[in-house]
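Then we have chain A:
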Amino acid sequence: MIEFILGKYNYWICIALMMVGFYGMIAKENLIKKIIGMNIFQTAVFLFYISMSKVHGGTAPIEWHHAVVYDNPLPHVLILTAIVVGVSTTAVALALVIQIYQKYGTIEENRILELNRIEEEKNLEMNG
Partner candidate 1 sequence: MAKRKMKENIIRKTAARLSIPFIQLYALYVIAHGELGPGGGFQGGVILGASVILFILAYGMEEGVNRVKQWKTDVLNSVGVLLYGGIGILCLFLGGKYLQYNVLPVSDPKLASQLGIIGIEIGVGITVAAIMITLFIETARRDEK
Partner candidate 2 sequence: MDIIISASPLYAVLVSLLAVVLIGVSGKNPNLRESWTIVAALIKFSIVVSMLPKILDGKIIEYTVFTMMPGLDLALRVDPLSMFFALTASLLWIITAFYCIGYMRAGKEKNQTRFYMCFAVALSGALGIAFSANLFTLFVFYEILTLCTYPLVVHKQTPEAVRGARRYLTYLLGTSIAFQLSAIFLTYFYAGTLEFTAGGILAGSASNTVITIIFVLFVMGIGKTAIMPFHAWLPAAMVAPTPVSALLHAVAVVKAGVFTLIKVILYVFGVDLLQELGLGVALAYVAAFTIIVASIMALRQDNLKLRLAYSTVGQLSYIIMAVALLTPSGITSALIAVMIHAFGKITLFFTAGAIYIAAHKTKVSELDGIGKQMPFTMFAFTVGALSMVAVPPAAGFISKWYLLLGAFEAHQLVLIGAIVVSTLLNAAYYLPIVYAAFFKPVPLGEGTEMHEAPALMVAPLVFTAIGTLVLFLWPTLLFDLAKLVLASVMGGY
């Protein structure tokens, strides 16, 4: 049992990080905190890939004359792409938050939803 836990400690860390990020995305009201949660969430998955690619005793997958065992390079390549995607997502999210702040004057989700609700009620009244 103890081996099961310790032997796969990298995955446990990934899972813990993922849950932290997930919690941040779901439970935080502040939009920036949501984005931070999202980043942690994504990074946890990146970490999962990278730790998965580790070969016991292997070195970095660079042509290197006295190395015999290399880590699996493919997940690195994949994650490079995923990181770019993650950065883009963050960029879009931040841009949105900036806009939201300009239009609503707040970045607290519950406050924004409340403002939306007020507006909707106003519209309904106008329509009779």
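On how the list was made: all candidates are chains of the complex that A comes from, given by their letters.
Going forward, contacts are C-beta pairs under 8 Å (C-beta built on N, C-alpha and C of every residue); 3 or more make two chains touch, one makes a residue touch a chain; residues count from 1.
Everything numeric here is computed off the predicted structure, so don't read it as measured data.
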Chain A in this complex touches just one of 1 or 2, namely candidate 1
The answer for chain A against candidate 1 in the complex is residues 60, 62-63, 80, 84, 91, 94-95, 98, 102
